[in-house]
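Here the complex is missing one protein chain, while the rest keep their positions.
Coming up: chain A.
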(Lines give C-alpha, C1' and ligand atoms only; values in the text may rest on other atoms or scores of the structure.)
Protein backbone atom coordinates (compact mmCIF):
# COMPACT_ATOMS: atom_id res chain seq x y z
CA UNK A 1 0.00 0.00 0.00
CA UNK A 2 0.95 3.65 -0.22
CA UNK A 3 1.39 5.62 2.99
CA UNK A 4 0.91 9.37 2.66
CA UNK A 5 1.80 12.00 5.24
CA UNK A 6 0.68 15.61 5.36
CA UNK A 7 1.54 18.79 7.26
CA UNK A 8 3.61 18.23 10.43
CA UNK A 9 3.27 14.46 10.14
CA UNK A 10 5.10 14.71 6.80
CA UNK A 11 7.73 16.98 8.34
CA UNK A 12 8.28 14.73 11.36
CA UNK A 13 8.61 11.56 9.30
CA UNK A 14 10.61 13.37 6.65
CA UNK A 15 8.81 12.20 3.53
CA UNK A 16 5.45 12.76 1.85
CA UNK A 17 4.84 9.24 0.63
CA UNK A 18 6.22 5.73 0.81
CA UNK A 19 5.40 2.23 -0.32
CA UNK A 20 4.85 -0.13 2.61
CA UNK A 21 3.87 -3.77 2.76
CA UNK A 22 2.06 -4.91 5.86
CA UNK A 23 -0.11 -7.68 7.21
CA UNK A 24 -1.64 -5.32 9.78
CA UNK A 25 -5.37 -5.93 10.16
CA UNK A 26 -6.39 -2.45 11.25
CA UNK A 27 -5.08 1.12 11.20
CA UNK A 28 -4.20 0.76 14.89
CA UNK A 29 -2.11 -2.34 14.11
CA UNK A 30 -0.35 -0.48 11.29
CA UNK A 31 0.44 2.44 13.60
CA UNK A 32 1.88 0.03 16.18
CA UNK A 33 4.15 -1.42 13.47
CA UNK A 34 5.23 2.01 12.25
CA UNK A 35 6.02 3.19 15.78
CA UNK A 36 8.45 0.31 16.10
CA UNK A 37 10.33 1.16 12.92
CA UNK A 38 12.25 4.28 13.91
CA UNK A 39 12.23 7.13 16.39
CA UNK A 40 10.76 9.61 13.86
CA UNK A 41 7.73 7.34 13.40
CA UNK A 42 7.35 6.85 17.14
CA UNK A 43 7.38 10.64 17.49
CA UNK A 44 4.89 11.28 14.70
CA UNK A 45 2.47 8.67 16.05
CA UNK A 46 2.94 9.41 19.76
CA UNK A 47 -0.44 11.14 20.25
CA UNK A 48 -3.31 9.71 18.23
CA UNK A 49 -5.72 12.39 19.44
CA UNK A 50 -3.66 14.81 17.31
CA UNK A 51 -3.98 12.62 14.21
CA UNK A 52 -6.57 11.79 11.58
CA UNK A 53 -6.53 8.98 9.05
CA UNK A 54 -8.01 8.57 5.57
CA UNK A 55 -8.35 5.19 3.85
CA UNK A 56 -8.45 5.42 0.07
CA UNK A 57 -9.14 9.14 0.40
CA UNK A 58 -12.08 8.82 2.81
CA UNK A 59 -11.84 9.95 6.43
CA UNK A 60 -11.82 6.89 8.63
CA UNK A 61 -11.38 5.57 12.17
CA UNK A 62 -8.30 4.04 13.77
CA UNK A 63 -10.03 0.71 14.34
CA UNK A 64 -11.01 0.41 10.67
CA UNK A 65 -9.84 -2.74 8.83
CA UNK A 66 -7.14 -2.43 6.17
CA UNK A 67 -8.20 -5.33 3.95
CA UNK A 68 -8.24 -4.15 0.33
CA UNK A 69 -7.04 -0.64 1.19
CA UNK A 70 -4.45 0.79 -1.23
CA UNK A 71 -3.80 4.24 0.21
CA UNK A 72 -3.51 5.23 3.87
CA UNK A 73 -3.00 8.92 4.70
CA UNK A 74 -2.07 10.32 8.11
CA UNK A 75 -2.42 14.00 8.96
CA UNK A 76 -3.31 16.42 11.75
CA UNK A 77 -6.86 17.77 12.19
CA UNK A 78 -7.70 19.82 9.12
CA UNK A 79 -7.66 23.60 9.06
CA UNK A 80 -9.48 24.63 5.89
CA UNK A 81 -11.69 27.63 5.27
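Please note the rule applied: a residue touches a chain if its C-beta (ideal position, glycine included) is under 8 Å from a C-beta of that chain, and two chains touch if they have at least 3 such contacts; residues count from 1.
One rule holds in what follows: contacts and distances are computed from a predicted model.
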Message: Just to verify: the chain that's not displayed, which of "Sarcosine oxidase subunit gamma", "Helicase", "Molybdopterin synthase catalytic subunit" or "Amino acid ABC transporter permease" does UniProt list as its protein name?
response: "Molybdopterin synthase catalytic subunit"
- prompt: Which residues does chain A use to touch the chain missing from this display?
  reply: 4, 6-8, 54, 57-59, 71, 73, 75-81
